[in-house]
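Note that one protein chain is taken out, while the other chains of the complex remain in position.
Naming follows writing order (A, B and C), and every chain is counted from residue 1.
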Amino acid sequence: MSLFDFADGREGYYGDYGGTFLPEILATTVEELRLCFRGCKEDPTFWAEFVELMRTYSGRPTPVSYLENLSNKLGGARIYVKREDLNHTGSHKINNVMGQGLICKRLGKKRVIAETGAGQHGFATATMAARFGFDCKIYMGAVDVARQRPNVFWMENLGAEVMAVQDGQRTLKDAINECLRDWVTNMADTHYVLGTACGPHPFPEMVSFFQAIIGKEARQQIIQEAGKLPDRVFACVGGGSNAIGIFQGFMDDNVELIGVEAGGHGPGSGLHAARLAYDDASVGVAQGFKTYFLQNNDGNMLETHSIAAGLDYIGINPILSDLWEKDRVRFEAATDEMVRDTLKLVMRTEGLIPALESTHAFALAVAEAPKMGKDEVILINQSGRGDKDIFTVADTIEDDHWKEFIKNKAVEYGA
Amino acid sequence: MSLFDFADGREGYYGDYGGTFLPEILATTVEELRLCFRGCKEDPTFWAEFVELMRTYSGRPTPVSYLENLSNKLGGARIYVKREDLNHTGSHKINNVMGQGLICKRLGKKRVIAETGAGQHGFATATMAARFGFDCKIYMGAVDVARQRPNVFWMENLGAEVMAVQDGQRTLKDAINECLRDWVTNMADTHYVLGTACGPHPFPEMVSFFQAIIGKEARQQIIQEAGKLPDRVFACVGGGSNAIGIFQGFMDDNVELIGVEAGGHGPGSGLHAARLAYDDASVGVAQGFKTYFLQNNDGNMLETHSIAAGLDYIGINPILSDLWEKDRVRFEAATDEMVRDTLKLVMRTEGLIPALESTHAFALAVAEAPKMGKDEVILINQSGRGDKDIFTVADTIEDDHWKEFIKNKAVEYGA
Amino acid sequence: MVLEQYLRERLQQKDLLLMTHVVCGYPSFEDNWRELEIMAEFGVDMVELQFPFSEPSADGPLFVKANQEAVSSGVRPTDCFEFMRKVCDHFPFKVLMMGYYNTAFKMGHDSFIQQLSAAGGCGYILPDLPVEEAGELHQLSKTKELAPIVLMTPTNTDARLNVLGAAAEGFIYAVARKGVTGGQTEMGDDLKTFLGRCKQYTNLPVAVGFGVSQKADLDFLRGKADIAIIGTAALKAWKMGGEDSLRVFFSDLLS
Partner (left out) sequence: MVLEQYLRERLQQKDLLLMTHVVCGYPSFEDNWRELEIMAEFGVDMVELQFPFSEPSADGPLFVKANQEAVSSGVRPTDCFEFMRKVCDHFPFKVLMMGYYNTAFKMGHDSFIQQLSAAGGCGYILPDLPVEEAGELHQLSKTKELAPIVLMTPTNTDARLNVLGAAAEGFIYAVARKGVTGGQTEMGDDLKTFLGRCKQYTNLPVAVGFGVSQKADLDFLRGKADIAIIGTAALKAWKMGGEDSLRVFFSDLLS
């Protein structure tokens, strides 16, 4: 099953979803990008160059770890984890970003811009820009700047300019709008490094192409480690890049693929970011593409919520929308509370600290594993590490020592 | 050249340094440990088990990255970096810790204790304990607990008990004393996971044995990446475990090995932790072994200082003391200021964020590279990543946004 | 086509027509009305009524803010159509719907065309709907004689301008420069060349927007284009001092 053959002639469409909905001013730039990407995709030396870069700079291949303790504790399926957290900068975002760095070099451009929510993609982009010698500007909603200061700190120290976006909800979607505004102004020398498999064609395809490295590795590894293909693969879905990345490794296999969205406060609460798992989303066109969006009846976007900033997005990978409708990918949601509990469990049982985003995938695996047979195999994509989430985790578990520490620091800083 | 043949019959001695200076009550425990370790070392399946564990759990082998930008900028030697920062938990400490976890399992013990200064070793040990299912208690000087709260936070969440040591200077050496006190009380069921290549025999040998994985990998990799052996290898030296780890790969080669200590405020300042690079240390016996210590004429230990908590220690790996006297390893120191400047340079030029400890090694490499030929090769051991140092780095570069963020957080927390 | 015909007639009398812009419901529909009265006073030929959208990614700061405030004060597309009906009934100028595609998509193409036509609009500008994606909507428009306005931009290749020209109806919206609404545009040789290129690929009247804000701009455009589009500049004037300052703005502009 090839996701990208566009046999129906509608390039950039996955069933009804995808497409390119951008101001005309960007048509030439996007076409140039599309052609450059096509060239890269067809050139086998390009993939080799990408793999080599990721090997020497980011530590790929990332391993697959067997979670024996957790498996035994749950008493069902054997649980394995693909360790994207071990990448340089701490998440799968670097795969896409380094790939687009190579594209940007081929395009002969010298400046990159990117949106970021949690800050992981901004951090990765700033890193890539330092490594490639590009100028870099990161757009980040002012709310996110305030709550993700550690990532902002590193981005700035890596030489990027971080712009706090004051419009709209002042979160990820608004940062994307700002990026589009920058891009329509500076497209001549600027490449927009979109951070997930969303946005106008060719972004979903391009991001999926680079993230496919996860699934390619994982398929080989799980066969080696577990002796068989997994029965179920779990990945969290924000924009949907890590999920499509690992899913691509198992597209043609008899493997159940499960995307886990941010359930926030649960169904009906209005405080979540579940586009497909809950009933609140509908098809729309925004930010350059057509997919399921959390929007009202007038097509205006709704506020979203998740404990994990990286899942807190209105739209979803159009490829996943299509695969969901075709019943190839099952969608579930994990609530904030499930995520909190699962994080504690995983830390204590296995010594892993998954990012809050990734913990969504763990949460569903933990829920389903006990009901599966001991000969069955689960593979979870640990898209990132949780160190970055210390402020959020400390807040949600109400850690008093941490609060004391911060208060003392504040006094040191003259508060 | 084998460091551990003890051909002179003085097992545990490296020239004049090393030995076992412990209360008699521990004699049996240490002998049991020594024998267990001997058994493991002689058993080739043990090493294979260790390598496999590190491959699947920690992402080894860690890569060697070529720093083309930095090399070009400095205009001399070609600079390569061994990426221990990409390990699970973010530093080389995990190599030693997982190895000792296997040892502890063989010993049939169910509880581990460890000292920690920066918190990296404690974090790694807490992780190992979670993974192996051991009870875990981490001793940490109260001063370090206060300044390294993020690591404490994760240790606790990984299920470890963290004990703030209130004695002495309330830093690393005092935490070691507390560990020894715990050990003499609970040796029956407890293994002491010493964090660096110091302390009584067999710890220096054992820690070196596990950390040798760095050098073994690095030798192969640098030949592959650079086409030749390195001319110089730089590693920072706190207790001296990452340094001996990488150096062992090049012991028999015509490769200059440089250990970089914490120069703090510089020679003569009294505020540093340079045992061999400066003139302030002398030979002594403390914390279980004989080596160079920063001590006064009466044999009482001096206060030490470094911008990098992990280098802030009174003693040094006895193997390195010996190799220094034998002119096999050159010792240098990097001051706090050099480290600050080098960190900024490396972040912006290459997108790497070395730990402050590791940045010491970078600092000397950066100082020497321009004077070397373009055909020469430098290999730096990046022992860890710098995310953990955000509070320290933000403090030293006086980042106002960061301070603002912390102050706001404090208000949120009811300050 | 109704719209093209209207414009050609007006162009018999004036060498440069004027199109202005209003964000529906911002600051309020009452304010909109008073702005429109002034625009009518000064003989404006066409008005775009922008339907507020939560993600106005092609707009500059001022319109972004306008969109957001209108959305959060509860302005809905039905309100906008209702307002359009009143405007069309009362004023002499022609009215276009301007907005983002999702507004039309979400209500359904049929419904959109129906309501727009019922409200008296004579076309629509959806800057994030490229011609490739616009097939069905353009088709439907024909049934109601609505003009789908196509944008030409300085970055377009000749081949692309050809495609755009073929799809266009009513008039061409020529984007004077890269960027979003509300910035400065240099009226110079580049723009002249670009407008020349546009004319090669269309016989429709050409309107120039993005950064047109003063008399000198109109002087520059005269002879090179058919319509000047005043967007942000008018809203700025309104925000600065309401009716008085909007009147001053227009009298300066047209002096």
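Quick note on the criterion: a residue touches a chain if its C-beta (ideal position, glycine included) is under 8 Å from a C-beta of that chain, and two chains touch if they have at least 3 such contacts.
Owing to the predicted nature of the structure, the values given are computational and were not obtained by experimental measurement.
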Practice problem: Specify the shown partners of the omitted chain in the complete complex. | Solution: B
Quiz prompt | Selected from B:2, B:45, B:254 or B:297 as touching the chain missing from the view | solution = B:297
Quiz item: So which of B:27, B:48, B:223 or B:411 would be touching the chain we can't see?
Solution: B:27
Self-check item: Footprint left on chain B by the chain that the document does not show
Solution: 19-29, 167-168, 173, 176-177, 180-181, 184-188, 282, 284-288, 290, 295, 297-301
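Note that in this section only the chains that are shown with their structure count from here on.
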Practice problem: Express in whole angstrom the distance between the two chain centres, defined as the mean CA positions of chain A and chain B. | Solution: 34
Exercise. Indicate the whole-number Å distance between the mean C-alpha point of chain B and the mean C-alpha point of chain C.
Key: 66
